[in-house]
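Just one protein chain is left out here, and the rest sit where they should.
This part shows chain A:
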Amino acid sequence: MTDSKYFTTTKKGEIFELKAELNSDKKEKKKEAVKKVIASMTVGKDVSALFPDVVNCMQTDNLELKKLVYLYLMNYAKSQPDMAIMAVNTFVKDCEDPNPLIRALAVRTMGCIRVDKITEYLCEPLRKCLKDEDPYVRKTAAVCVAKLHDINAQLVEDQGFLDTLKDLISDSNPMVVANAVAALSEIAESHPNSNLLDLNPQTINKLLTALNECTEWGQIFILDCLANYMPRDDRESQSICERVTPRLSHANSAVVLSAVKVLMKFMEMLPKDLDYYGTLLKKLAPPLVTLLSAEPELQYVALRNINLIVQKRPEILKHEMKVFFVKYNDPIYVKLEKLDIMIRLASQANIAQVLAELKEYATEVDVDFVRKAVRAIGRCAIKVEQSAERCVSTLLDLIQTKVNYVVQEAIVVIKDIFRKYPNKYESVIATLCENLDSLDEPEARAAMIWIVGEYAERIDNADELLESFLEGFHDESTQVQLQLLTAIVKLFLKKPTETQELVQQVLSLATQDSDNPDLRDRGYIYWRLLSTDPVAAKEVVLAEKPLISEETDLIEPTLLEELICHIGTLASVYHKPPSAFVEGSRGVQHKKLTARAGSGESAESPDVGLSGPSEAPPAVIPSQGDLLGDLLNLDLAPPTATVPSVQPSMQMGAMDLLGGGLDSLMGDESDTLGGDIGGSPSMGGGLGVAPAAMPAALGGAPAVGGGLGDLFDLSGGVGMPTGSYVAPKTVWLPAMKAKGLEISGTFARRGGIIQMDLSLTNKAMSVMTDFAIQFNRNSFGLAPAGPLQVLTPLSPNQTIDVSLPLSTSGPVMKMEPLNNLQVAVKNNIDVFYFSCQYPISMIFVEDGKMERQVFLATWKDIPNDNEALFQIKDIHLNSDAASNKLQGSNIFTIAKRTVEGQDMLYLSVKLTNGIWVLAEMRIQTGNPNYTEMELSIKCRAPEVSPFVFQCYELVLKN
C-alpha cells in the first residue's frame, strides 16, 4: 500500500464517518454531524457527496437541526439540482406547519435554492405565505417574491405576485411594509418604466406612518424609497420634510444619512424665503456634525458626503468650521478629507482661525498631510482676497523652516498666488530665489522658473538663475523644459541685449537636441516669432494672462447634482456616478431617474422637462414661483414648431474685432520693430538662422480692414432647401490676400446641425484644385464634420457654393473673442489663413428648454456676480412675438408673467458644451411707443453673456 492510497482512504474515511453519523438514530449525534459538515463547507472542503444523507435529516421536528440542514441545502442545491427535488416535498409540507417559524424558514430557504425546477413548486406555498396570518411569515414571503423574480421574472408576473406585493404596502405590520417596499424597489429596477412602485400621496402617507413604527433597517428602505418620490407641490414636500426630520436624531447613522438625502432633495422644491427653509437648514447641521464623532470608518464616509453637501449648500455648515479641525490621532485619510472641507468652508469670517490651524498642520509629521496643508494655505489666499497677505507671510515663515518638501510646496502655491494677484507680492521673490538649490521636484522647479521668467525685469540676476537650470536641460522633466524655454524667451523679450546668447542656446537645445515633439514645436514657434516679428512675439509671449479662478477642485455641477441624489450611498464615497462602478443595468437606470427627478441639471433633464409636466405637475411656488405658476397652462410650442427659424447674424458688431484681431495676428506694422528691440545687428543675424519656412500669412501682409468692410449680399445664391433665414455671407478672405482665392461665408443651423456655408471664388488666372479645410482649436470645439466637398476644379472667375457640416467635438481652447474661429484653407497653390466669427446662436441646442423648477433653482444657485444686464432699444414686438422669434433660434421661453404693465419672460438656452444660459427679459407693454427691453442674463460662465445678448438683439431686430 502506497502512501497516497493511504491518504485517499483517510479522506474517504472522513466522509464515510460523517455519513455514518448522519444516519445515526440519535438526534444529538446527527446534529453534531451536520455541524461538522457545515464546518467543512465553510473552509471550502467539498462535502457535496453527503447530499442525500443530509437531506434525509430534514424531516425532523428539531428546529435547530432543521436550520442546519437548510443551511447546507442552500449551498449545494445548485450543484445537485436533481437531488434538490428530493427536498421539495418537505418544503411544501413545512409551509403548512402550525409553527410560524417553520413556515417562514421553509419559504425563506426555498427562495434561496436557485434551481429552476424547484420554482414551479414554490408558487403555491408562496401564495399562501403571502397571506399568512403571522407577520413574520408574510415579511419573509415578501422578500421571497424578490428572490423568485431574480430567478424567473416572467413566472412572478404570470402568477400575479406583484399585485399581492403591492397590497402588502398597506399591511398592518411595519416590518412587512418595509420588506414589501424593499422588494418592490428592487423589482422596479429591472422594469424601469413599469409603474410598480406607484408612489402617490396615499401610499406616501402609508409609508410615512410605517416609518415611525418599523425597525431602523426598515426605516432605511422606506426613506430610500421616499427619496425617489416627486412631491406635487411645495406644501407636500414641506409636510414630508416635517415628518422625516425627527429621523435626524436617530442613533443609527444610516437612518440619519438617508433622512438627510430625502431632505436635501425635497429642499430643492422649497422656496428659499420660506421660514421653514431656514429652519430646515439649521436642523441639518447638528446631525452631520454628530456623524464626525463616530469611528473613523464612518467618519470618513460621512466626510465624503459632507464634502458634497458643502459644495451644494455651503450655508448648512458655514458656522461649523471648528468640527473639521483635524485631531492629531485622526487617520490620514480622515485628515485629508477634513482639510478639503475646511478650504471649501473658508470665508472672510473664519479665515484667521483657519490659517492658524493650517500653519500648525504644516509642522506635523505626515508628509502628505503637510503638503496638502501648505497647498491649502495657498488656496485660502486665492479664495479670500483679504487674507492673501496673511497667507503669503505664513508661507514665507514656512519657507524659513527649510524643510525641503514644505519649501517646494510653498513655491508651487506662491506661483498660483502670483497668477491671481499679479504685481502685488513680488517682494517675496528674493526669498524664493534663495531656495533655488533645494528644489528637486519638477513641479516646484517649473513653478520657480515660471516666477523668474514672469518677473525677469525685477530680478537682477534672472539670466544667471535661468542659466543655472539650463546646464542640465536634458535631464529635466518635460514640464521643466517647457517652462524653462518660455521663461528664457520672456527674459529675452524683456532684456534683449544681455540674454541673446542664452535664448539661442535654449532654442537650439529645444529644437535640435530634443526628441520631444512638444518641446520642439514650441521651440520652433518661438524661433519663428522672434526672427520675423518680435513685436508680435512680445504680444504673444508676454500677453496678459487670464486670472485663475477662485474655486478649484469643484465637482462638475451636473455630476454634483447626481451625487446629491445619491447621498449616503457608495457613489457618494467614490464621488463617481453609480454607473461607473455598478456593473450591468441593475440599479443604474433606476438611480438615474432619481437624479432627473431631482432638479438635476444632468444632460437628460431637458427630455424630462418636455415630458415632465404631463406626468407630474410642477410645483406651485409662492413668490416668484406662484407667478410662474400662472403660466403653467401657457401653451408653449415645442421647439420643432412651425415658427420660421430666424438665424441671427452678428457680423456687423464683430467687424471691428475681426479687423483688430487680424492686425495683431499679422503684425503688419513690422517695420518699426527693429528699433524696438535695440537693433543690434548681431541679434538679427543670430535669429536669421531660423528655419525659413515661414507661413506666408505671417509675412508683411497689407492691412486687411478695408477688404473686410465690404458686405456681399450673397444670400440669393444660397441654395439651401430649408428656407430658414440665414445671415448674408461676408467676405472672410479677400482675393488679394490669398493669391486669387476669395472666400465668403456665413453660418447656419439646420435641423440641429451647424453648417458653414462657403462661397469660393477663383479670381486668379489658373485653375484651383485640391481644396481642404482645417480649424484651429476654438472655444466650443467646432470642427469640420467632413471634408470640404469641392469635387470639380475651380476655373478662373468661377464661384462655387459649399456647405460644410460642423461638429462640436473638436479640441477646445478659449478664444478671444469667444466666438472667434481661425480657419486654414489649402488648395493646390498654398495654404491661407483667416479668422471669422460665428454667431453664438449656432451652438444653441434644440433641447435647451429647462424645466421650470430646475430653472428656478438654477437661477437662485448662480451667484449674483454672474448676472449681466443689457438693454435692447427700438424693438417693436410684444412678448409673445418676441418669444416666438427667439424660439426659432433655440432660445426657449420657460414662463411668462405680467407685473405692473410689464411682461417678464424667463428664457433658457443650452450651449453644445452643456452650459446653460438663463435670462429674464422685461418688456414694456403698456405704452406701444416705449420700445425698450431689459435683459438680465445669468450663467455659470459669465463670459458668454455678452455674446448671448448680441444674439438676442440680432434675433429680435431681424
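Rule of thumb we're sticking to: contacts are C-beta pairs under 8 Å (C-beta built on N, C-alpha and C of every residue); 3 or more make two chains touch, one makes a residue touch a chain; residues count from 1.
Methods note: contacts and distances are computed from a predicted model.
Engineer: Out of "AP-4 complex subunit mu-1-like", "Syntaxin-32", "Origin recognition complex subunit 3" or "Mediator of RNA polymerase II transcription subunit 18", what name does the UniProt record list for the absent chain?
Structural biologist: Record says "AP-4 complex subunit mu-1-like".
Engineer: I'm checking contacts with the chain that's been left out. Which of A:D61, A:D116, A:E216 or A:D273 qualifies?
Structural biologist: A:E216
Engineer: With the full complex in mind, choose from A:F325, A:Y421 or A:Y524 the residue touching the hidden chain.
Structural biologist: Considering the complete complex, A:F325 is the one touching the chain left out.
Engineer: Suppose we count only contacts with the excluded chain; which residues of chain A make the list?
Structural biologist: Touching the chain left out of view, chain A contributes residues 35, 38-39, 42-44, 63-64, 67-68, 71, 75, 78, 101, 108, 111-112, 114, 139-140, 143-144, 146-147, 150, 175, 179, 182-183, 186, 215-217, 220-221, 224, 249-254, 256-258, 286, 289-290, 293, 295, 297-298, 300-302, 322-323, 325, 327-333, 360, 363-365, 368, 400-403, 566, 568-571, 573-574, 578, 581-584, 586-587, 591.
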